[in-house]
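So that we are looking at the same thing, I have put the structure below in structure tokens.
Only one protein chain is missing from this complex, and each of the others stays in its spot.
Per-chain numbering from 1; labels A and B assigned in written order.
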Amino acid sequence: MKRRVLPGLPLALGVTLVYAGVIVVLPLAALIFKAASLGPEDYWRIVSSERAFASYRVTVLCALAATVFNLVFGLALAWVLVRYRFPGRRLIDALVDLPFALPTAVAGIALTTLFATNGWFGAPLSAIGIKVAYTPLGIIVAMSFTSLPFIVRTVQPVLEELDPALEEAGQTLGASDLSVFRRVILPLLAPALLAGISLSFARSLGEFGAVIFIAGNKPFETEITALLTFIRLEEYDYPASAAIASVMLITAFVMLAATNLMQARALRYTARG
Amino acid sequence: MKIRLDTVVKTFETFRAVHGVSLEIGSGELVALLGPSGSGKTTILRMVAGLEYADAGAIYFGEENATDIPVRERGVGFVFQHYALFPHMTVAENIAFGMKVSRVKRSPQVIKARVRELLDLVQLGGLGERFPGQISGGQRQRVALARALAVDPRVLLLDEPFGALDANVRRDLRRWLRKVHDELGITTIFVTHDQEEALDLADRVVILDKGQIVQEGTPEEVCRNPANAFVVNFLGDANRLDAEIRDGKAFVQDVAFPAAGIADGGGQILFRPADVSWREDGQGIAARILRVIDRPDSRRVLAVTAAGQPVEFDTAPEFSHRKGEAGFLDIRRPRVYAAA
Partner (left out) sequence: MHGNIGTQAKAGETGKAKGRGQPPRVGDDPLFRRILLAFVLFFVAIVVVAPLVIIGFEAFSRGAGYFARSIAEPDTRHAIFLTAMTALIAVPVNTIFGVAAAWSITKFDFRGKRLLTVLIELPFSVSPIVAGVAYLFVYGLQGLFGPALQSAEMKILFALPGIVLASMFVTAPFVARELIPLMQAQGRDLEEAATSLGASGWRTFFSVTLPNIKWALLYGVVLCNSRVMGEFGAVSVVSGNIRGQTNTLPLHIELLYHDYNAVGAFAAASILALLAIVTLVAKVVLERQGAGRVRRPATLAGNDAVYPEVKT
């Protein structure tokens, strides 16, 4: 290590390490330790139980659907906010962060009320035979709401800083708007989109507060993995709770690593050769 | 392709306006639009490309009114100031872009062959698989040119093509661009604020100031017969002294310079630092030496006239006069204009 010029490293680093150690590392280590103390057979039995498996399926499928919705809606929203000028643009720009600012439990009861069969949106939808609340569709709505800002906020700055000359270059070379979008703009947004997608997906996988109100929470049908963890806990089945929580934790780690890898790949053209 | 601009007008809320510019560019000509920043030169170029709409006036490509042809159908090759290469495509993909998106379908083999041909033309054979971020500035510039040429444009437009490059690279590329132009014979317009670049490269130079053409002509014409004080100043270092015009002569102190055809009253004379000799006595404008600056091949003298106006001039390295000495300035090739 070079000789340091600035003071304060021991104190600052000390505080950081103690906090990160006690607040972040210790509990996660304790969880992994608890799950590991189960032994491979018990562990496998719990995490591959039919009910757990059903919860993975519901969670992953709904998170995927929510992410796809947010990909389309988020990209459109970012595009509209950056490229168009219209009254109310700033208000909408500010409102995009509402899902982050609004507590998930509040969002949960609000969405449930809106989409219940007697709600503002639920009533007309059930009239045409679409039930949202207490079905997987409801889970998707809740997940979409809570993870909406991710894609908008990762794409927006990149879109803002996109050099207009790149589009103009495409145009002078004879490309149609669609071609310029597909071949120039979209690939340049890809790293940001990927980042937004994985953040959005990860958030949806772990979402609890907003989902449990609207989900109906029927085992095998609308029970998400986070809720199953919670239920095992309430049943005092701590080993099962630890095991299922560890599956979620490992998934989060894998997602994190995959995101970094994908981003590096998507940005490979920036590497100097 | 002949290009003609007919009293083209463009106003912005900011300053970069164009106020009624008419211009004709012959087929196969290489023309420089030269001017300081804000003179409207880039705006003119962008209007020719269709990247900007003219508020009034018309632009003709040959006999065709091109004013309202959308940019993608106009058939221009545009080299952007910072090249605007697509960073996520390789050099070869960049060059192939125009052919791929074209309505004229080309087979992959045809495109590949054309890309190879263009890479050879711009002397970048073997770099096709690199990304723009992996090559030098001069190489990027050539890729941008190859990309623009790939669609067989009717006219080639370059915005400050050498602006972002080192001095050495600049000079090489300049000569090379001239060679490419002579080989292809494509009508070419480029924008620059560097007079050396314009004079070095262009068949004809169009000098712009505040959105209007100040002078146009061959490099020789604009250098030898600058239309006004702005052109003299813009083309190179120049000294300026106040003068008084009387009976077709311009007087500085009691020294007279020919000023045929200029109305009596205030005037100014401009002259280059190389066009001054220092005399200890005799004819000339009285002045005093303030400082002598040494250069490898000359000495530059900073002096002040008896009227208090500064003059700089170049002398041989042997010049032996020193700070504080008084003498006279003998001026050759003065240019006399009415006062600004």
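What we mean here is this: a residue touches a chain if its C-beta (ideal position, glycine included) is under 8 Å from a C-beta of that chain, and two chains touch if they have at least 3 such contacts.
This one's a predicted model, so the numbers in the text were calculated from it and none came from an experiment.
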Subject >> Option from B:S39, B:T67 or B:T188 whose C-beta touches the chain left out >> reply: B:T67
Original post:
Hey, which of A:T67, A:S144 or A:T222 is the one touching the hidden chain?
Top reply: A:S144
Subject >> Missing-partner contacts on subunit B, residue numbers >> reply: 6, 12, 50-53, 55-56, 58, 63-71, 73
Original post:
Considering the entire assembly, which residues of subunit A contact the chain that has been omitted?
Top reply: 1-2, 4-9, 11-13, 15-17, 19-20, 23-28, 30-31, 33-34, 73, 76-77, 79-80, 83-84, 86, 90, 92, 94-107, 109-111, 113-114, 120-121, 141, 144-145, 148, 154, 157, 161, 164, 167, 170-171, 177, 180-181, 185, 192, 195-196, 198-199, 202, 205-209, 213, 226-227, 229-230, 233, 238, 241-242, 245, 248-249, 252-253, 255-256, 259-260, 263-264, 267, 270
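One rule holds in what follows: only the chains that are shown with their structure count from here on.
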Original post:
So what's the Cα centroid distance for subunit A and subunit B, whole Å?
Top reply: 54
Original post:
Within the complex, which stretch of subunit B touches subunit A?
Top reply: 49-51, 71-78, 80-82, 84-89, 97-98, 100-103, 130-134, 147-148, 150-151
Subject >> Touch list for subunit A against partner subunit B, complex >> reply: 163, 165-166, 168-176, 179, 183-184, 187-188, 190, 269-273
